[in-house]
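Written out below as structure tokens is the structure these notes cover.
Shown here: the complex without one of its protein chains, the others still in place.
Right, chain A next:
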Amino acid sequence: MDEIKMEREIKEMLHQCADELHAPDSMQARVKFALNNAPARKRHLWSKRFVAVAAVAAIAVTGAFAAGGMGGIFSKGWSDQRLDLSSTQAHLADAGVALTLPDKIGEYTFSYGSDVDTTAQNDMGETEKVSQVDATYTKDGAKLNLSAHKSYTVFTEDEMENPVPATTAEVNGVTLTYRNAHYRFVPDDYEKSDEEKQQEKSGELVISYYGSDEVEDKMFQSVLWEQDGATYLISGYDTGLDAQTMFDMAAELVK
């Protein structure tokens, strides 16, 4: 059988089979029942997004991260990319972000920049590719990451909701949101306890199945804001930075 004939046969065969299939009457009743009894759908994308950002920065190799359910943000970075300040600035402009990168954030000094390609996918499977630029700042070996990208448009408010308690402040009409989240990195086969599940629901804990062979706890401090269609995040693990300190750092950039 030649290629064209075989392709035609596959098509016809599938269509013949399908033509005999009709949705059973029970299906509509099941759909209605599910709609009438569905709990409110809440997705917590932001907390997972934070991990994605952090994971890329931490492992600095091609990495992928998918949130639970259908949606998520898939990120890819490069281990050997080390952009200097002016190159990072240029990449930011290419990413559509209007921000002048400082050479210092608080007491942290610019070390290098890197690109992160992200693909956002909402619950409905709609995707959106966004170029993100990360800038790493250091102080005595400790790292602080500034990431910036054009804001995602595919997610609903529910999907963007983050259960981790937040502290907010206003600077020049821009809302800054500080969080100090407890992350637990666990191996792939880790089973959550009931207590952990409860803690996740309340936002006390975020469990990540990405990039760890053993259970490891870290505190993740971050300040997030949106301005002129772009999203900015300053973040770091176990930095000990409190809300006011991070608000002051962000305020320097929100001018």
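Methods note: a contact is a pair of C-beta atoms (placed from the backbone, for glycine too) under 8 Å apart; a residue touches a chain by one contact, two chains touch by 3 or more; residues count from 1.
FYI, contacts and distances are computed from a predicted model.
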item: Record-based protein name (UniProt) of the chain missing from this complex, from "RNA polymerase sigma factor", "Stage V sporulation protein AC", "3-oxoacyl-[acyl-carrier-protein] synthase II" or "PadR family transcriptional regulator"; value: "RNA polymerase sigma factor"
item: Omitted-chain contact residue, chosen from A:30, A:82 or A:201; value: A:30
item: Hidden-chain contact residue, picked from the options A:12, A:107, A:195 or A:226; value: A:12
item: Residue among A:109, A:127, A:168 or A:244 that touches the chain left out of view; value: A:127
item: Interface with the undisplayed chain - residues on chain A; value: 1, 3, 6-7, 9-24, 26-28, 30-31, 34-35, 38, 41, 70, 122-127, 156
